[in-house]
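Of the protein chains in this complex, all but one are displayed in their positions.
Now for chain A:
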Amino acid sequence: MTNAEMPRVGAREKVTGAARYGADHTPPGVAYAMPVVATVGKGRITRLDTTAAEAVSGVLLVLSHLDDLGIVPAGYIMAGGYAFQSLQPLLDDRVAYRGQPIALVVADTLVAAAEAAGLVRAVYEEEPFAVELDAAGTETVLQEEALPLPFLADVVVGDADGAYERSPLRVDAVYEAGPQHQVPMELIGGVAEWRGDTLVVHEGSQSVGALRGGLARQLGLDPDRVEVIAPYVGGGFGQKNSLQPHLAPLAVAARRLGRPVKLVLPRADTFHAASFRPVSRHRVRLGADRSGRLLAAIHEVDQQASRHDLLPASYTEITSRLYDIRNFRGRQRHVRTDVQTPGYMRAPFEHPAAFALESAVDELAHAAGRDPVELRLANDAVKDPVTGKPFSSRHLAACLRRGAELFGWAGRSPDPCSMRAADGTPVGWGVAAGAYPAMTVPVLARVRAGADGGVLVEAGGHEMGQGMTSALVSAVAQDLGIGAGSVRAVVGDTRVAPHHLTAGAWGTHSTLLAVHAALRELRERLGVPPEGPVDVAAAVAATGEREVVTEAVTRGPGQPPEAVDRMRAGLVAPDGPDYPDHVAFSFVAHFVEVRVEPAAPRVRVSRVVSVADCGRVASPVTADAQVRGAVVWGIGAALSEHSEVDPRFGGFLNADLADYVIPVNADVGAIEVDFIGEPDLTLNPMGVKTLGEVALVGVAPAIANAVFHATGRRPRRLPIRIEDLL
């Protein structure tokens, strides 16, 4: 079986239902928890009446701030902590946002817990609140000043304002996107269980290490007394990238009751219980010469924040580098509102940033009268305009050229409203590019070669459907020249290795890097050549041992050893994309055809071609799926997904899968995926860059640009709905 033919690891288990996700774990004697959430936008709880709830038959416990839970906050993930936000509910009477948990009911059955949760009554002293960017009562802060860290400073290159003023061609427009929610299929939830003094947690998570470290801090435990197990994650997309505030109270309840406690949040609660993509507003100014050669860009962003935390923004990281722009000025601000802390959702900054920049570039191409692919090629960069360093690899031009060819771009008629389908439906073709940083994190990997010829990989990493285990199995099988059936990979389990957060698309190549190193050492221990097929059974037998085990810890090229300590503690420690000798990004180009239904006018995406430069493709099956999935995400982000906010009430109103509109199969046209496939051996010895995030970057602006081409109307706010084109 070749690498390309290897099926996805775990596919059979998932299809047949054998795969066990976090909350599927149902130990004997398990009790069920259900949260009660605040129904005001902000304020204080003046009275909490739990008598009726406690009277429900089967109710065991009601936890709230009236009780001393004996826990401390776990700290914000981006400020030396572990949690998605600094605020830990249930510790005081404060309500910071609508939907914040105010009590946790535990009962013998789920039905009793749910009934009792509905009977908890709270009386509030309400306070004014603000949930929209323009609302009275928000507070705007400059990122540079509020988060004075070098890598969060505004990107400034040359004299953007002067060069812009002097440019003969100028574009000045404001774009807006979000808020949105990740809505993975797997709900947020888990099971907390004490085995003696050890807390065992089963919960779908992209960061079992953060759960371990965070729970240890919250409960005052030695981290060795916390085990977190998440062999499968049913989609994370950033929502499960840190400790959620339900878990410590769940552990407290389990300890008090002396039995395991399970909590699965109702879908509506997940809209307030974890992070989301904040609304962001972008003013983009582009200056160019008459041919469309970019002379200056100014990108100013306002991003929604909570009152209690600031999500460090890096929108300008890619907008300053997608093209060879010698004069660039970025400015990122935070607008504090009364919500839970927003966070990372697939291509968190890059998707909205690309929507803004790549729409503006399309506006520029139109103004310059140049083909948008040609204009992009003419502005390609050979070295990083921000640092002056080389790119580890950059094949954006190849992505654009190959995509144009596969799509048939040469047949495009340039003028808006000039293309029609056979039945007269207006057709539009649009293009956009994307980039995403290739970061690297510290990973520990262990390889166990058995006398039976089997190889077991135990590594820091998470399988959330993106294909981490497939990539590991495939890499080991290829390296040793053995069948994929002889290789097994265990990830998402603090019992086998410390774990860094898997996000930012750094997971696969960072873990592969450690596995690669462990394999080199294995070969040495087995006394086999550094390359070529290995008869594992024979080689292990020759050592006289039943099993040969090697371990490696790797980190990013510029990282100090302390980064490994942070990883071991479950804290974040990404390296890059600005490495000592180069900068590293993945690139992508998307080509989109839309049809705008004449009567409605509803945008239909009939065809997409996406070509990615992600270095060597680590696992063809799952890589292809990643890009397809990202295109579907982009269709949702561009045309339908929007978390609705009623400023009079706060919170998010369309908090279910009927009203939060993700695309269905029938909304997705033909998708063609291709890869440049050039290994990036400057970045790492496997030549692998990142893919999972870059694949989404640029889909939305390609759709928006196609809408402009079809209708002559320029969408500047996502999602683009019927009312915007009517």
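Criterion: contacts are C-beta pairs under 8 Å (C-beta built on N, C-alpha and C of every residue); 3 or more make two chains touch, one makes a residue touch a chain; residues count from 1.
Basically, contacts and distances are computed from a predicted model.
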{"item": "Missing subunit (named according to UniProt) among the choices \"Sulfonate transport system permease protein\", \"FAD-binding molybdopterin dehydrogenase\", \"CDGSH iron-sulfur domain-containing protein\" or \"Monosaccharide ABC transporter membrane protein (CUT2 family)\"", "value": "\"FAD-binding molybdopterin dehydrogenase\""}
{"item": "Residue touching the undisplayed chain, where the options are A:V174, A:A421, A:A600 or A:A670", "value": "A:A600"}
{"item": "Option touching the unshown chain, where A:P223, A:P442, A:G629 or A:P663 are the choices", "value": "A:P663"}
{"item": "Absent chain, residues of chain A that touch it", "value": "39-40, 111, 114-115, 118, 599-600, 602, 640, 644, 646, 648-649, 653-655, 658-659, 661-667, 721-723, 726"}
